[in-house]
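Here you go, one structure.
Showing chain A:
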Amino acid sequence: MISLAQIPIPLIKIVVGLLGILIFIGLNGLACVYLERKVAGHIQRRPGPFEVGPHGILQPIADAVKLVAKQMITPKGADPILYWSAPIISFAPAIVCFLPLPFGPSLQNISINIGLIMVLAFSSLNVLALCLGGWSSQNKWSLLGAARDIAQSVAYEIPLLLSMLPIVLLTGSLNLADITAYQGAWPWQWLVVKQPLAFIIFFVCIFAETNRAPFDLPEAESELTAGFHTEYAGMGFGLFFLAEYSYMVVGCALATILFLGGYQGPVAPGWWWFLIKVYGLLMVMIWVRWSFPRVRFDQLLNLTWKWFTPLILINILITALVVKLI
Partner candidate 1 sequence: MTKEGLGHVLEVKPGFCALLATGKVGYKKQLFILPDDLLNVVKHLDECGYALENITALEIEEGFLLVYHFNQWNNGEKLALKVLLTDGVKEIDSISDVYPGALWHERECFDFFGIVFKNHSNLIPLLLDPKENIHPLLKAKNKRQPLAAIMPESEKIEQYIKIEELGK
Partner candidate 2 sequence: MLDTTLDSLDLRGDFYTRNFQPHPSENRLILNMGPQHPSTHGVLRVILEIDGEYIVRAEPVLGYIHRMHERMAEVKRYEQYLPNLGRIDYLHALAWNWAYVGAVERLMGLEVPKRAEYIRVITCELNRISSHLLWWGAYLLDLGAFTPIMYAFADREIIMDILQRITGSRLTYCYYRFGGVSQDIDDKFIEQTKELCKYLRPRLKMYKDFVTDNIIFRKRVEGIGIIETEILRKYGATGPVLRGSGIAYDVRKTKPYSVYSEIEFDVPSYELEDAFGRYLVRMQEMEESLKIIEQCLEQLPAGDFILPKAPKRPKPPAGEVYFTVEGARGEIGVHLLSDGSAYPYRLKLRSPSFSNLSLFPEVVKGTLLADAVSILGSLDLVIPEIDR
């Protein structure tokens, strides 16, 4: 019999944190679905979900129930192990990505000094999941979607990483809490003022990394029907969906921490500032999705290799020089 005192405190902390994160991911999924549909609706001058609950507030729950209750179909000729492991591989790392994020001054699960690298490493696993899902489902559209996803993710990982480097150079730390602390409460103290180009490139890269329109090529429905998740039904699709929204939040949270001062705000600093900033960025992502057409694949790659990568390299160079000189 192990007494409670024998359990190491960090373990308890992690378990509690994980539970909290799972709850947060679930709630975030519901909120994002509702937000996305409402914003899309109003942009198109229709009310969006309206029937389930007042102003359709319960619609995401109804959707979730539907997804859970649906039969999980494995297509004929698909590899069942790979096929069903793909959504899990997609979803599980998303939880880990939340661990080092400082939500508030004291709301950080594990404070490690390589927090930034940890988030990036785990969020990159999503590529593997989409590739497996697309390839194993024995569907030509899925295969094309998977192929597109690999090329896109690999290409955009580079400017994404590089656009964080100036911040690391400035702050001298990979710990997300330190980076937050480096910035002040007021907007002119945030790093976005010092690094506007890096912020724009980082934010655009998040669009590509999370497969959001106008860079939603792996699931471009007017070209590839539904891309890599064409064959997924029920919770298989649901997990991909949840993972997509989780990664969106992770991306927006990173942007907030790196460029927008994290949980710090002009008045009453706290976790609410963090959430406001994250969901503000999320709104922008949704807004952009419902405004623009989709880019073509070669244009997408041109954008990263010909524009973003050279620009951000120049940016790093200048930042390094400035940091060295001052």
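Just so it is clear, a residue touches a chain if its C-beta (ideal position, glycine included) is under 8 Å from a C-beta of that chain, and two chains touch if they have at least 3 such contacts; residues count from 1.
The set was built so that all candidates are chains of the complex that A comes from, given by their letters.
Please read all numbers here as calculations on a predicted model, not as lab measurements.
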**Complete:** Contact partner of chain A within the complex, picked from 1 or 2: candidate 2
**Residues of chain A that touch candidate 2 when the two form their complex** = 40, 43-46, 76-77, 79, 82, 136, 138, 140-141, 144, 148, 213-214, 216, 220-225, 290-299
